[in-house]
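Just one protein chain is left out here, and the rest sit where they should.
Presenting subunit A:
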Amino acid sequence: MSLSPTGLEQQVGPPGFAPLSFLSRAVFFFPEMNSVGEACTELKREYDTCFNRWFAEKFLKGDRSGDPCTESFRKYQRCVQAAIKEKEIPIDGVDFMGPNKDKPES
């Protein structure tokens, strides 16, 4: 469940007093972001949970072992790419293996 900005502000208080209900959620019970595709939010959060854990515990520590999130990423991607097409969001082509791309003019 996502929290309203007001709800988040109320929790910026003394540390260690987060509501206990958070403990029943996934290990990294962070306030969560939505997807641009409303139907994709759950898939996105599953992927994010996996990624954030791998990123903090493996990747940043120099552990080059496999990425455990490929399946959740695939499912999430299928959904989000469809949402982007449907909303006609003008995504620029991705060149992820190359040098940082120049920003295009309109």
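Everything below uses one rule, namely that a contact is a pair of C-beta atoms (placed from the backbone, for glycine too) under 8 Å apart; a residue touches a chain by one contact, two chains touch by 3 or more; residues count from 1.
Here is the rule we go by: contacts and distances are computed from a predicted model.
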*Candidate names "ER membrane protein complex subunit 2", "COMM domain-containing protein 1", "PRELI domain containing 3B" or "2-(3-amino-3-carboxypropyl)histidine synthase subunit 2"; UniProt protein name, chain not shown*: "PRELI domain containing 3B"
*asked:* Which parts of subunit A face the unshown chain closely enough to count as touching?
replied: 2-3, 5, 8-9, 12, 15-16, 18, 23, 27-37, 40, 44, 47-48, 51-52, 55-57, 59-62, 64, 67, 73, 76-77, 80-81, 84, 89-92, 94, 96-97, 100-101, 103-106
